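Here the complex is missing one protein chain, while the rest keep their positions.
The chains carry the letters A, B and C, assigned in the order they are written, with residues numbered from 1 in each.
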Amino acid sequence: MNCCKEENNIKVKLRSEEEKKNIITRLNRVIGQMNGVKKMIEENRYCDDVLIQLSAIDKSIKSIANLMLDSHMHTCLIENIKQGNYDIVDEIVELFKRFQ
Amino acid sequence: MNCCKEENNIKVKLRSEEEKKNIITRLNRVIGQMNGVKKMIEENRYCDDVLIQLSAIDKSIKSIANLMLDSHMHTCLIENIKQGNYDIVDEIVELFKRFQ
Amino acid sequence: MNCCKEENNIKVKLRSEEEKKNIITRLNRVIGQMNGVKKMIEENRYCDDVLIQLSAIDKSIKSIANLMLDSHMHTCLIENIKQGNYDIVDEIVELFKRFQ
Partner (left out) sequence: MNCCKEENNIKVKLRSEEEKKNIITRLNRVIGQMNGVKKMIEENRYCDDVLIQLSAIDKSIKSIANLMLDSHMHTCLIENIKQGNYDIVDEIVELFKRFQ
């Protein structure tokens, strides 16, 4: 079975319902944090308190990215390398730089 | 005039309507990006494409933080130092570490 | 041929003379930058000028790490996955977090 394929020129990744639910729950939590920051601005809350919240959001985003990268490497990366497709290695090195 | 004060034990920062509107517009844009990522997960989009979006969101968050820090230092920091309150310096060093 | 093996309980990676020379040249350049910073401190140079040099050193270190990660993934990672050893994937996810 292939986890990654192309459908109508768009690359897709088949994820289990559990994995999708887990990621979406975490994304919703970050959206909740973002709405909390909006409320803080509307209520004229002190800059340092807002900035600490923004740094927490930054950490949440990275944590979701790490979770997805872990899954990506255990599925798509292994599958592609076994099939002799090594372009995905460069893709991951680029991600490494983006999140530095 | 003081930009920072305490009201009912909550520290507040007086911001112009323009500044508030600017920050909230940017926060709404990030929430829009987050909802875009949720849609990508629902549509089984490829991991690398999702991760690139998450790295863009990470950059947007940092850009909002830098904007707020800039304003914070030009108002609260200067005001506090002129009044002889130096605790705010340690607060900003801590922020520096949080966003590293 | 295996690029990675264990000798006397120490994991080794066979690198070409060219790759070793390239990495060592870059490491020497960073050591040169570090000695430059020491000289700046001895000469009482202004903090901001020293800090800008430290941020340049930080970028050089990351650039060497990215170069080595790229090589590591194109050799050890591919080789291990082809042999069915997937522990290396977790190792790389950990590196991803360390450099974030």
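By our rule, a contact is a pair of C-beta atoms (placed from the backbone, for glycine too) under 8 Å apart; a residue touches a chain by one contact, two chains touch by 3 or more.
The structure displayed is predicted, hence computed values, not measured ones.
Although it is not drawn, the missing chain touches B, C when the whole complex is taken into account. On the side of subunit C, the interface with the absent chain consists of residues 4, 10-15, 20, 23-24, 27-28, 30-31, 34-35, 37-38, 41-52, 54-55, 57-58, 61-62, 64-65, 68-69, 71-72, 76, 88, 91-92, 95, 98-99, using the contact rule stated above. Listed here are the subunit B residues that touch the chain not shown: 62, 66, 69-70, 73-74, 77-78, 81-82, 86, 89-90, 92-93, 95-97, 99-100.
Here is the rule we go by: only the chains that are shown with their structure count from here on.
Take away subunit A in thought and the touching chains that remain sort into B | C. Superposing the C-alpha atoms of subunit A onto those of subunit C requires a rotation of 180 degrees, given to the nearest 5. Taken over every residue number at the interface, the positions common to subunit A and subunit B amount to over half, indicating a same-residue contact.
At the centre of the protein atoms shown, by the Cα-centroid criterion, sits A. Averaged Cα coordinates give subunit B a centre that lies 32 Å from the centre of subunit C.
Chain centres here are Cα averages; for subunit A and subunit C they lie 25 Å apart. As a whole-number value, the distance joining the C-alpha centres of subunit A and subunit B reads 20 Å. Residue numbers of subunit C whose C-beta contacts span two or more other chains: none are found.
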